[in-house]
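The block underneath contains the structure these notes are about, expressed in structure tokens.
Complex shown without one protein chain; remaining protein chains in place.
In order of appearance the chains are A, B and C, and numbering begins at 1 in each one.
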């Protein structure tokens, strides 16, 4: 298994991926033209032709044996530059009066676009059949290696939006109690429009004044900053890297947006560059691979697990198969991360 | 030189300290009753009698030879619980229109009390005569050792408010352009009231709606998040510990508030607990002391520089004088930090 | 007098209204006013059953009446309704010359925001409530409490509207626009659904408790700690929403009468219970439009002709009196009064009195002129 930039001939495979993603995964709608445009955009980004604010790095996880795509993930270099990027921010307002001997703070939701210009890791999807052999970790962490390698192309901060709580009927209580009063449409429709990047309706219809959270029903308040059951593992993985919830939530479902300074992300701080030596000999091979290796080129970026870490001299020995998978030869440089 | 909790008999020395601090240092007004109350409060905090939200840990730096106080500093365990705590937060609002092919974000100042409940390091003052021999470092970093030792008594985050820009005439351009329109008083008076903890007038008179920063004159905009020339070294020291400006500014002078998760603060992460062994022998003594040592008791907390770090076995050897200064004997525990 | 039940006697007397009198409150009325404040339904913020406050209130009224006043300021005029037949004070009511003269008079203003989406080509309206001080300039009719036995009688109308007869005579003391704040809707248990959905989040106290606090301290203190940003109506409970602009059931008839008088519903409601605030231009109020001066002619009570009932007021300031009599005029325009009525008003034959019909046109005609 290896991760690589998407390319034009992936369109059919991408479409079948899109079919599998389903509701709640709005960034990959099952729409041919949209997907073609997405690939075009990504290819241009990897070729370095476009300004930072338009760079969408879209990766696919490839089963190099079958040629099938197992999953995908993406990094947007700077969000909110082309289309507005909205969140609610949970803030506090002081209400105090000496005369009434009263002093309390009220939680408030402020509409904000504070994250404009930050990087975003997004669109992670792994086909059910491939949910094994640490493929999820590969998809998720490969992005940190990419960002570490091309650090200059990214801003100070990175964020990730997490799916919010949906009840047994597939309905978001947060949306029911808040958004539905302002958006004369179904949650799904709002979510889809957002997925297609058509977000100006949000700024147009959204309440402009802050929302005092005590006014929201308990069901909605309970969703603020809470993730969907199935998203919990992904959130845990990001938290381990140092991403934290700083009070920003999705305006539709109330799910948390976690964030970090890129330089603080664990995987980025701990990754290291090493020299490659391809060894024909039989090499020690861990049963459960723990070393992730990424190449240093952008357009031909590759990332996969390898069987071992660097030796005492800071050289990593690769088997022929591993070298082929990563498309490297002796003397090349790899960026490694122990996971 | 050693740092210790303030005590009742420090009142006269504290008054002479207060006389020296001058404008811009509002937390130590030259007011007998206020200072007595401050000491009472601090003593109660160190004795552990009061709830976290009222704990003000006020330290003094003592010249144990002359008995004179060289300076002071403080930690407030949870700000904004007794009196409101206000900031402006620099946020972004998206203004976009597909039809007009317009998309931009506007910087905006939101009145907020987001930091309610965070810890604050504050009130650092060092007498000019003692601005040598790393006394400033001692005053500043001792607080991190205290927080590391009594971590449970503090919340997740810590902040520090930095003095903002004042022009050659002693006037804050930020105040002139913003606050003066809403507070019918002089900057000094507003600042003093705040220093005395009488802050409800802020919430009463402050503009409630966000301020669009483009409306502010250039002179005011240039002050947003900028520190006073003389505060720059203090800011640098805090930045090195990992405190960052996250967009919160003082409502009067626009100076930055820097903040960090307490567990991320460098001095807290890197401090270590070691065993003491008092050695009568002549010990190696660094010319420029780099090891800071703090005791593990609260009411009898002491912190000073010592001449060396721990040995290979994790034991630190102290001279008799050092042990006396810290009031420890062999077998006691110290928390060390290399600075 | 057909019955022997004292309450029916009172009601009868009220219906006849021969001995009812509205006059400025005096220090000696304190006991009665305190009793009326305690029995008000519901309790009124601006009439706290708090002796010191009420004494202050009477003193303030006396002060205002003993001074020359050229324009409305912080005067509060307090009146009482006296039933001379039983010799009791049975009602009280006030006028605040300028609602926000002492403290800002805060209300919630109902507004409609338009959220228009070009992208989706739709326009969505959202209702909000914004804290407002716009009503601070009006003269406010307030703090009315009437003995339960007199409810629904002409005594209620007299107490309510005698204030307009006073305003008609001293226009310089009042604003061009008058306001009337009505107690808001409370449910069967006496709770305010609006307060429970709004104010309680910020104060964590019950409606009655905060109301009492506001009466003794100041309502504006509280307003200043209320949410400063507009509240979105869809986020309030349905119970709270339906209470907005809804009067307390006990005050429905009074509200109807004020609409008939020419007041209209404003966009403003009370910040605690969302009770309606009516507003009326003085120039458009029925009583002020239809009142006229007539010289008095005294005739034996028995010989007075039947005629529609009218409010009759003398031309005094501190000794202002207003009662109900028949609107019977001589061919030359003199008002016929009995000896007793003239004495009640403190007027002699030939003295001019101000007269306005007690009856009002049907409410229905007036209902739909509000700002909403």
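The definition used in the following text is that a contact is a pair of C-beta atoms (placed from the backbone, for glycine too) under 8 Å apart; a residue touches a chain by one contact, two chains touch by 3 or more.
Not measured: the values here are computed from a predicted model.
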| item | value |
| --- | --- |
| Shown chains touched by the chain that is not drawn here | A, B, C |
| Which of B:129, B:205 or B:286 contacts the chain that the document leaves out | B:205 |
| Selected from B:214, B:280 or B:331 as touching the chain missing from the view | B:214 |
| Touching residue (missing chain; options A:11, A:98, A:171 or A:219) | A:98 |
| Contacts of chain A with the absent chain, listed as residue ranges | 97-99, 204, 208 |
| Interface with the unshown chain - residue positions in chain C | 103-104, 112, 114, 116, 118, 123, 133, 220-221, 224 |
| Where the unshown chain meets chain B, residue by residue | 93, 95-97, 99-100, 102, 104, 106, 177-178, 181-185, 198, 200-201, 204-212, 214-216 |
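What we mean here is this: only the chains that are shown with their structure count from here on.
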| item | value |
| --- | --- |
| Identifier of the chain whose CA centre is least distant from the whole-structure CA centre | B |
| Centroid spacing, where centroids are CA-atom means, of chain B and chain C in whole angstrom | 57 |
| Chain A and chain B: spacing of chain centres that average the CA atoms, whole Å | 37 |
| Multi-partner residues of chain A (at least 2 other chains) | 93, 95-97, 200 |
| Sites on chain C at which at least two other chains make contact | 118-119, 224, 228-229 |
